[in-house]
Every structure is written in structure tokens, then in C-alpha cells.
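Let me begin by handing over the structure; questions about it come next.
For this depiction, one protein chain was excluded, whereas all remaining protein chains were kept in their positions.
We just call them A, B, C, D and E in the order they show up, numbering each chain from 1.
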Amino acid sequence: MPEDILVDIKKDYVLAKLREGERIDGRKFDEFRKVEVKVGVIEKAEGSALVKLGNTQVVVGIKMQPGEPFPDTPDKGIIIVNAELVPLASPTFEPGPPDETSVELARVVDRGIRESEAVDLSRLCIEVGKNVWMVFVDIHALDDDGNLLDASAIASISALMNTKIPASRFGLGEDYELPINDLPISVTSLVVGDKFLIDPSRDELSVGNSTLTVSVDRNDNIVAMQKSGDYLLSEALLEEIIEASIGAAKKLREEIIKQISKS
Amino acid sequence: MPEDILVDIKKDYVLAKLREGERIDGRKFDEFRKVEVKVGVIEKAEGSALVKLGNTQVVVGIKMQPGEPFPDTPDKGIIIVNAELVPLASPTFEPGPPDETSVELARVVDRGIRESEAVDLSRLCIEVGKNVWMVFVDIHALDDDGNLLDASAIASISALMNTKIPASRFGLGEDYELPINDLPISVTSLVVGDKFLIDPSRDELSVGNSTLTVSVDRNDNIVAMQKSGDYLLSEALLEEIIEASIGAAKKLREEIIKQISKS
Amino acid sequence: MPEDILVDIKKDYVLAKLREGERIDGRKFDEFRKVEVKVGVIEKAEGSALVKLGNTQVVVGIKMQPGEPFPDTPDKGIIIVNAELVPLASPTFEPGPPDETSVELARVVDRGIRESEAVDLSRLCIEVGKNVWMVFVDIHALDDDGNLLDASAIASISALMNTKIPASRFGLGEDYELPINDLPISVTSLVVGDKFLIDPSRDELSVGNSTLTVSVDRNDNIVAMQKSGDYLLSEALLEEIIEASIGAAKKLREEIIKQISKS
Amino acid sequence: MSRPDKFIVDGKRLDGRLPDQLRPIKIEVDVLKRADGSCYIEMGKNKVVAAVYGPREAFPRHIQDPSKVVVRYRYNMAPFSVEERKRPGPDRRSVEISKVSKEAFETIIMKELFPRSVVDIFVEVLQADAGSRTACINAASVALVDAGIPVKGMLTSVAVAKVDGTLVLDPMKEEDNFGDADMPFAFLIRGGKIESIALLQMDGRMTKAEIKDAIALAKKGAMEIYNLQREAIMKQFVEEEE
Amino acid sequence: MSRPDKFIVDGKRLDGRLPDQLRPIKIEVDVLKRADGSCYIEMGKNKVVAAVYGPREAFPRHIQDPSKVVVRYRYNMAPFSVEERKRPGPDRRSVEISKVSKEAFETIIMKELFPRSVVDIFVEVLQADAGSRTACINAASVALVDAGIPVKGMLTSVAVAKVDGTLVLDPMKEEDNFGDADMPFAFLIRGGKIESIALLQMDGRMTKAEIKDAIALAKKGAMEIYNLQREAIMKQFVEEEE
Partner (left out) sequence: MSRPDKFIVDGKRLDGRLPDQLRPIKIEVDVLKRADGSCYIEMGKNKVVAAVYGPREAFPRHIQDPSKVVVRYRYNMAPFSVEERKRPGPDRRSVEISKVSKEAFETIIMKELFPRSVVDIFVEVLQADAGSRTACINAASVALVDAGIPVKGMLTSVAVAKVDGTLVLDPMKEEDNFGDADMPFAFLIRGGKIESIALLQMDGRMTKAEIKDAIALAKKGAMEIYNLQREAIMKQFVEEEE
């Protein structure tokens, strides 16, 4: 059966269920798929994590090296988030430099980490104005079964929590753990009319790409938002989604902490 | 009415008028369109100018920063002219790296400035062999209604005349004016058979792209020439065009000086 | 006559001859085409060579400059082999960055030189860990009448043998000859069924691109091999080709030495 | 530029504005001849030009959509628009801004009317200040009307920031760089009323309640800008009539 | 890493292996949902994932071949897969590996069955160790079977190195970096027997005789890997049946 007919059938099914107040996989509207976090999967990286969110899979590796600070923050380390949506992960991804989707993904993940001040950048200074730690967060998509963004955000912060600063390799004293202050959670909702579905699967995304991502820190502050897709959002729905995102983030954060501390 | 038919009609009209010894907008063969020069339009730039030549509009901004001199001119500043023919300015321009047209435009403008020694590069040395001022002349096309080249040349030299060297920003003493020695004028003619039209408008350019650009310094010397387009040029016509270009340059230079000194 | 029909006819002819145990140009199966080596053809380069292998022509130029060594070989010079298959050399080559064919060509030539230790890299150190000679070997194809690879390898080592280190130009003492220890020979065979043809011409390559390249040093050691093309190779044929390559390399090496020493 | 000690003194901001006050805005319509529609806007120190081309045949062909028009949006900064010269060409920031702006305009253009065609919106930042993306959207929105492209309403954009615990409208550079949060909006305004949100981004730190207040403040600012946009368009129509 | 004095002490290699012993290998089949076939392999410290898509319509059109399927192979290293972060995108080494690997797979895929189509083989190196190209081919080979692409047999890849004058199977990093020669192979294995060589490269210094021995050693290693590949595929079939 050709792909586009399949998409149409899925779409009808998702919408029909939705009219009955249900999701096709039986989840509640504000429920994430099952999450699995494994840290330290890449021994050669300074930190790493493999995250499965349902069937969506992302691996993130952290590499660090000394480098020059930005002129306006001479005493702070630098975080660079980069995403490669390699063609292995989806029939629709193509090799080549990052397109607008991967740029947006990397930048939204970056903002969640940056604005929650999850990494204590002031403790990444080696010599003021000259040398600071640069933290490369490389997001490598493996399987895109929907909502790569939230999976990437989870994998990024998990990998950072797993990171040891390779000071000894650069003759800068003993290795130490990357100082982490927060665990921001990115919550993406699919907007369908006046309803929304948190953590949409690929099948659910067959109805469209209208999403809203809300990143929440551990004190229930919103640290980043991104409306993505060509749809109009009402104020009322926005408030509902924010409310639900705060709740979903809290639960997911607990689950991630539990899994990481066990491993 | 489709674009190409319109072009054909315009072309016939231009040629018909030409046979009667006239230009479609009533100008003389060696007459520039009305020029308007406004300097200092971009406060954040070291120098800037907005130029309208008829409906053709170009803005040029100057940025300066210290940098390493070329090995063979260790005591001289560096001028880099760059042109972006952004797609905003014409339905035929496309986003992407500079194509052959914008490269040629930038290089011909550059030669006019360089060869007339308009900028006194020897006064842009900070430390011989180590540090000199780099002058970035960025040509940004806004509206291409024909003869972007001459408009860009006027805007470039006007912006340079408007430039203050940002020495204090780099801890190199007080700001001072960029030393300017000349005001070269680029004069582009459209060649049609054995006739030529100075400063061709876009409608006139519907007859073809056969142009000759002659840059003239304030002493009526020719400092740059560029034949552009796939046409054959007779010696006699070349001499006529040079003669007319010298005259037209003189007039235009006076007009520009008048406008800049007023502003 | 269209190109593809011509290719088919050539292919049939090559195969028919082959069944009779012959090559279309009368060569023996393990015989190179006539080779001509001229060194010093580019006076401005540190070393150079023009090689004709039958009608295939390649020019290689060597440029040298001081640069930073690799961290793991702080006391050794660096060789960088680069190949430009410019569109002048073949109707099938296209302008642009190196494609997989030219990358493979450059890397196989590089391995022949590197693994035979043809250039004594330890004598290219200027200051340990800081400054070593970088040797740029630029392969410039002129005419691809088949087997550009072997022609490029011959031209590269010949140009290296012709190279004078430009020490005086960089204020590093007197110029001296690049220390050369070996003369590796690359031998490419076209595989056709259970037969092989050394140094295939373009006409012979009309039967396919199934090749095996064997690089041999002056002591008959194999220093590099590369199977190229989508064919299956039997162990028996592999051994035969290696045997023949060693023989062919010996002869060709003598011829090259003779020609270079004469010039 | 360094972080100021206080952003608000005696109820006034660093540039003398009240928290709910916009920077000065200047709008000119139909400033370019070649483009089908165009607009120049100054908003604070932002100076931006927008041009609209289309609907025209989409090229390359494979981007054509047989059911509706394709919208492209290119946000581009002139090399001299910022303190330190910017290398020409898109960076990651421009790519993201272009994407979300394009999606905002897709919500208001009557796309089904022009299958297989493209509407190109090009915006050039000649001088950049805080909020260049909002200035660009406002300019593009006017240019779209000037080009005669059928739209559902006007798109009007403004940002809200949080500084010293206070929400401020249309932040200036210092508030943007060193404030606690920044939240750019674009609203669809139809029949003189704000209908819904077409663009929304946010970074910083805000509570749920603050976000609600921010929306209200943004709406107030947007209505003021909308009136200026309308006025500029009207003035243009009148001039054309004469 | 610096060159060890000796590579083999008391008949054992630096990591305790015998000269003809493989590193530990772990194979998992069907690890990705989107891909038509997939496989994860650990081989020493190599960690690689392979995905196969196709046969599907070849795009852009001009790459289509009316007589057979087009095979593409992309070997790609994750930025964090190596000691020093690797810039994303293909370098010359990856381009060459992709080329020879593609050609190896072209020999085993029944290409005539799918004219105008493409089979895409994507291999991601998540962690790189010596022999990443061989690990990738082994993974891709299993992923191809998992995708149900008709093949003539299994492609199995392993390298042989020469250290201290001794040939060793499946070299580790030190043997690869500082050894006297390295020789990667891929064999076509059909009906449980090695039939011929689909990939062959070599660099270093070897005599004719050593090459012969290297082939024999490689074949021994390949058969062991082949059995693991088969086992992993069988296990997958059984799981799917259940």
C-alpha cells in the first residue's frame, strides 16, 4: 500500500479516536510514552546517554575541550548543542548539512539547558578571558517514531549529568564531574483543533505538525517555549498546555532521576 | 501579461525611440538618472550611505577592525569589497553565495576605489607587518531598476567618505576620519549597435546586457574599465564612450559632493 | 554515432580479442603502455613531473611550507596528497569538490608513498612538536585515457624525487633535496572474468570498472592494495595478479629511473 | 555593553520608557519598485526592509504543491547591521527565525487560491536592535498587503521581556541581553481584534502567571503597532488614489 | 597512545588474545522501527548501527537505472565516536570507506530485481575502535537480510594485521596504529562456505607469502563471525514467529 494512503488512514483513525476522547495507543492526553534512559553508553565520550521514548531513539554524546571564551562572558564555559538527523533514523531525513528542522531542534534543546542554568558555566572557567571548557552536546537521532525533540532533550541533560570533565587528559588537574544544577524537561504537545496530545507518536503526527514545546525547570518555571508549525493557537489552549506540561514534566523528571540513579 | 512578452514590447519600444535619437525616459544619451545620496543611514556602521539612482537603490555599510596586513604591503590597510545581490532586490536574484554577476560588480567597484587611491591606505597602518585596519565595504542591493553597478560605486565611495575609524572601540586612541583622497565615479554605458546610453535603466536593459563601465578619477584619468556582455566593441565607439564618461563623471561627482556636504 | 553504442562496440571487441588471448592494442596481459616521464616541468613548484602513460596524462606539482606537526608524530613532516580530476581531462569529469573517485585515487596514491616510506619524514622536522615541513602533492589530471591511478602514482613519486626543499625562501638555511628512500610502483589490473589486464586503457575499461591496484616497493613487498568496483575476486586470481604486479612494477621502476636520471 | 545594576528606576526604563510603552516606530509602504509589495520599518534602532514577490511560479518544480501556494520567508542580516561585522549568508539563528516566521505567515495567507505557486517574503535587517524578528514580521505583514496577497488578517508582532521581576513591552538591547526572560509573539488581528497567536517563542524563566500577564501586555502593544500598520497602508492607498 | 615495545608476549596479544582470536562480538537484529532492516553490532569497542531502507523509488530521478537497483552506502561517524570530537559530515576517509563498502554490497544484492529503485544502507559509528569499517559491513549485511532484500549470500568482514612479524586477526587499536600492515577483507559466504572476496584493501608492508597466510587467517575469522551473524538472524526469526 503506498505510503500516502497509509498516512491518510492513520490520520482518520487518530482523529476518530480523538473525537471519542481517546489516543490510539490508549495513553492519556498528558501522558508520555514509556521512557528508557541508559547513561554511559559511549565509553569514549565524556558523557553519553541513550534514550528511548516509545520507539523513538536518540543517543547523545558529550565531548569537551578547552577553548577561548566569548568576549562578553570571559569567565564562563561554552555549551554548543548540535543535532544530526541522520538518514538512518527516518526515510524522510537526508544526508547533508542541518536543515531547518534539525537547527530548530538543537536550538530549542539548547535553550532548555541554557535558560534553566542546568550546567553551572561559571565552574567551567580555566583562565579568565583565555581558556574555558567547551562542552559539545551532539544529538544523534537513531529512530524517529515521533517527538525526537523531547527525546533529544532528555538524552542531552542525561548525558550532561553523566559527564566527567577530562581535565587530566589536557594536563589540567584531576577529572571532576560536570556541575549540574537542574534537570529541565521539554514537553511537546501536538495541537489538534482545540485539543492537545503530549508526546505525540509518529502515527499521531500524521494529522499534522502543529506543536508547542514547553520546557520546565525543577521549580515548575517555564524556561523555554516554541510554537512550531503553521497553526493558530488560542490563548485558552496555550494556558491549558502550559498547565499540563508542568504536570507531565514533574512526572517525567522523577522517572529519569530514578533510572539514572539506578544505573 | 507574461513577463517575457512584456520584455519584448519594452525592447521594441526602446529600439524604436533610439532610432528617433531618443531615450524612453527623455534623458540625453550621456545623462545619469536623478541621484540621491544619504550618508550615515546606519548608525551602527563605521560609515554608510543609501543611494538612489532613479529607482535603483543600494545601501553600503562600512565595518572596520584591526587585522594582519598582506605580506607584500606590511604598512598598508586592507579594503575588502563584497556585494550581496539579495533576492529582495530583484525577482531574478537568488539566495546563496555570490554568483558571477555579484563577484564582477564587487570587483569592478573595488578597482575604481583602489586604482584611484581614493582611500589613503598608508594611513591605516597600526603596527607595521602586524596590525592594520581592515575596511569591509559591504554592498547591499535593495532595488535593481538597472545599473546597480554605478549605484553601488557611488554608495561605496560615499559611505567611505562618511566613515570614522573606530579606534577607541579597539583601545587604539581617538576615532578619526577615514582619509579620502579622491572620489572616483563609475560610468556604465549600455551599447546598442553603434550607439550607447549612459546609466541604463532596467527597461533599457531589456535590449541586452552589453555594457562598458569606465571609472574616472577627479583628474579625468581613467582608473578602471570593464567590458561586460557578449558583444563586439569597435575602437571608435570605445573612444566615444570614454569621452562621454569623463564628462558624465564630472557632473555626477559635483552633484554627489553637493549632496554629501549638505547632509 | 552516439557514445553509448560506441562503448558497446568497443566492449564486444575487447572481449572478443580477450577470448583469443589478446589485447586490442597488442600488449601482453602484464605489460604497461609506453611511459614518458618529464620532471621539473613546473619551475615555480618545488618539484614536478609530467607523466604520459599511453595517452593518459597527469601533471603533479609539489609545494612545501612549514606547518604544525600532528600531535602523535611531533618530529615528522607531513605529506598531503590531493587529486583534482578537472573536467578538462575527461567528458565525464565535473567541476566541484572531489568526488569519491578522486578521493579514492588520492588516498591510494598516498598509501603507496606512505607505506613504502618513500619520503624520509623524520628528516622533515624543523622544530620538534612545533614546526615541520608540509609536502603538498597535487595531482592534476590532464587526459584520462584509462588508468589515471597508476599514472598519478608515477607522477607523484617522480615529482617528489625532483623536489628541492625551499628552506631559503622561509629563512631556514639552504635548500636541499627531499630525501627519498624508495620508488613504489602502483600496478592496476582490470579484472575480466578469470583474466586480468595490467594498465587498462580506456577502451579496455569499456568492459567494466573492476580493478585491483597493487603497490610494490623496491624490495618486492606489497605496500598497498585496493580492490575497486563491484565484482567478486577469487583467491586464485588475487595471487596471480599479485605475482604479475610484482614483475610489472620491477620493469616499470627501471624505466622510470632511466628516464629521470637522463633528464 | 555590560549588565546594568537596575533596569527600572522610578518606574522608568533605561531609555525613559514606561514598562508598557513601545519604542518609536516608523512605517513606510511601497518603498521598492521591483518587488510586488514592500515596506520599510524602523522600530527602535531596528531598520528593516521587507519585500514580497508573488504569487509566482514555484521553482524548482519539485517544491510545487498542487493544492496550495508555497510560502518562503528569508530573514537576512546585512553584514554591517551589527557591531561586529557578520559574515554574509544564513546562520543557525536566521534559519530558525525564518522557519517560525514562515509558519506564522502560512496561517494568514489564503493558500488554496494559488496552487503550484510560491509567495516569497524577503526581509533584510539593515540595522539590528533587540526585537529584529518582530520588526521584520511587522514589515513583512504590511508588504504582503501592499502586494495584494489575500490574507485573513494582519500579522502583528511584539515581544515582552522580564527585568527586575517586571514585565516590559518591546524590550531594548539591554533588557534583551541581560533580562530574565524574552517572549516574542505574533498575533493574527482581524476586524480590529486580536484573534489568536501565530508565533510564540520564549526563553528565560517565567511562572505560569507571568506568562499570562505577558500575553496581556503583548496584546496591548500589538494593538498599537497594528494601528500604525493600518495607518501606513491607508496613507499609501490615499496617495495612490491621488 | 604510544607505540608498545612488543605486541606479542608469550604468544599473547596486548589484550590477552591469541593471534587468531577475534574480539568479543555482540549482534542484535531489528533494533530500529523506522528502517526496513536494522542491526546493532559491538565488535571490540566498536559500536555501530546499520539501517537499510528499500528497495524504494530512487530520488533524484537522474540517478535511477532502468535495468537495476542503485545501491547507496553511507558510513558516518558520530561526532562523539572518537577521542577528539569529529566535525559532522563526511571526510575523505568516510568517502572512501563508503565507496568500497558500497561496491562490496553491490556484488551480493540481486540488483536486476528492482529496476529504477534504490537500496540505501546507512551505518552510524557511535563508538569507533580499530576495524570500524569491518564492524559496519557485518552490521549492514545482517540489516540487509532483516530488510528482506534478496541477496546471493552473506557478506562478512574482518581484518588481519601484521605485528612483530606475526599475523594477527581482527586487530585492536594499537596493532592498527603501530603495526606493520593492515588488511581488511569482506567475503561472500554462501551455503556456509566462503566463495570469494568482495572487499579488499591493504596498507603496510607484506610479502606475497604473508598475504597468502593473511587470507587464510581472515577466512577463519570470517567463518566465526558468519556463524554469529546467522545465529542473530535465526534468533530474530524465532522471536518473530513466537
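Convention: a residue touches a chain if its C-beta (ideal position, glycine included) is under 8 Å from a C-beta of that chain, and two chains touch if they have at least 3 such contacts.
Small disclaimer: the values here were computed from a predicted structure and weren't measured.
K.L.:
Thinking of the complex as a whole, which visible chains are touched by the chain that is not shown?
P.N.:
B, C
K.L.:
Specify the residue from the set B:107, B:164, B:195 or B:250 that touches the hidden chain.
P.N.:
Answer from the full complex: B:107 touches the omitted chain.
K.L.:
Considering the complete complex, identify which of B:4, B:43 or B:230 is in touch with the unshown chain.
P.N.:
The single option touching the absent chain is B:230.
K.L.:
Touching the absent chain: which residues on chain C qualify?
P.N.:
Those residues of chain C that touch the unshown chain are 41-45, 48, 55, 57, 59, 61-63, 65, 82, 84, 86-91, 95, 97, 136, 138, 140, 142-145, 202.
K.L.:
Identify the residues of chain B touching the omitted chain, counting contacts across the whole complex.
P.N.:
72, 98, 100, 103-104, 106-107, 111, 114-116, 212, 217, 220-235, 238-239, 242-243, 246
As a working rule, only the chains that are shown with their structure count from here on.
K.L.:
Count the smallest number of chain-to-chain hops linking chain D with chain E, moving only between touching chains.
P.N.:
2
K.L.:
In this assembly, which chains make contact with chain B and also with chain D?
P.N.:
Looking at chain D and chain B together, no chain touches each of them.
K.L.:
Which chain has the mean of its C-alpha atoms lying nearest to the mean of all protein C-alpha atoms shown?
P.N.:
A
K.L.:
More than half of B-D's contact pairs recur, by residue number, in one of A-E, A-D or C-E. Which one?
P.N.:
Selected from A-E, A-D or C-E as the counterpart of B-D: A-E.
K.L.:
How many Å are there between the centre of chain A and the centre of chain B, using C-alpha atoms for each centre?
P.N.:
So the centre of chain A lies 49 Å away from the centre of chain B.
K.L.:
Could you grab the centroid distance between chain C and chain D? Build each centroid from C-alpha atoms only and quote it in angstrom.
P.N.:
One centre to the other, that is 58 Å.
K.L.:
Note the residues in chain B that touch 2 or more other chains, in rising order.
P.N.:
As it turns out, chain B has no residue touching two or more other chains.
K.L.:
Take each protein chain as a node, join two nodes whenever their chains touch, and name the resulting shape: line, ring, star, complete or other.
P.N.:
The chain contacts form an open line.
K.L.:
Dump the list of chain pairs that touch, please.
P.N.:
Pairs flagged as touching, ordered by label: A-D, A-E, B-D, C-E.
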